[in-house]
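Removed from the display is one protein chain of the complex; every other protein chain stays in position.
Entry: subunit A
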Amino acid sequence: MTTYTICIFTENTIGLLNRITIIFTRRRINIESLTVSETERKGVSRFTIVIKHESREEVEKLVRQIRKIVEVLAVFGYLNEEIVYNEIALFKVSTPLGSKPLDVETINQQYKAWVVYWGLDYVVIEKTGNDTEIFEFFGYIKQYDILEFVRSGRVAVGKTEKGLVEYLPESEWAYYL
């Protein structure tokens, strides 16, 4: 099984998520993670969908089927080595009085994770990185009582020098940020 990251640029319209995910469902391809947000271009959304698949050919077909959707502007399928990618994870860790104190220095320096919220008897730690890095940190922090753990979908940009502007010319899509 190879991990593929599918990046999809679309117009920002209601129901499009459904239309896109149906294409995966119909081919019985499980979505490992999915992230959507509006891009720096007004009205343009970016989907980042991670799947695992045995056949590159099938993934190429999938990409073409997604491209067929009327509101889809561009679709790219990437292997892990072709992208820079990250996820974000939040760990809610129990810190009641008398428990083992957190080793903040290790958390910061070794794992590049940060405490982003101090509750009365818990803290929330944020860790960004790829899934391996996040689970390495998970392995470390589980010695404390993890009350909640949540991991975002992947966000990714291609390593090619081409920018978005080559696919979505600026004359057509103004920046809004």
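By our rule, a residue touches a chain if its C-beta (ideal position, glycine included) is under 8 Å from a C-beta of that chain, and two chains touch if they have at least 3 such contacts; residues count from 1.
Definition applied: contacts and distances are computed from a predicted model.
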Record-based protein name (UniProt) of the chain missing from this complex, from "Cytochrome d ubiquinol oxidase subunit II", "Acetolactate synthase", "Metalloprotease TldD" or "Carbohydrate ABC transporter permease": "Acetolactate synthase"
Contact partner of the left-out chain, one of A:C7, A:L73 or A:I125: A:L73
Contacts of subunit A with the absent chain, listed as residue ranges: 10-11, 14-15, 18-19, 22, 26, 57, 60-61, 64-65, 67-68, 70-73, 172
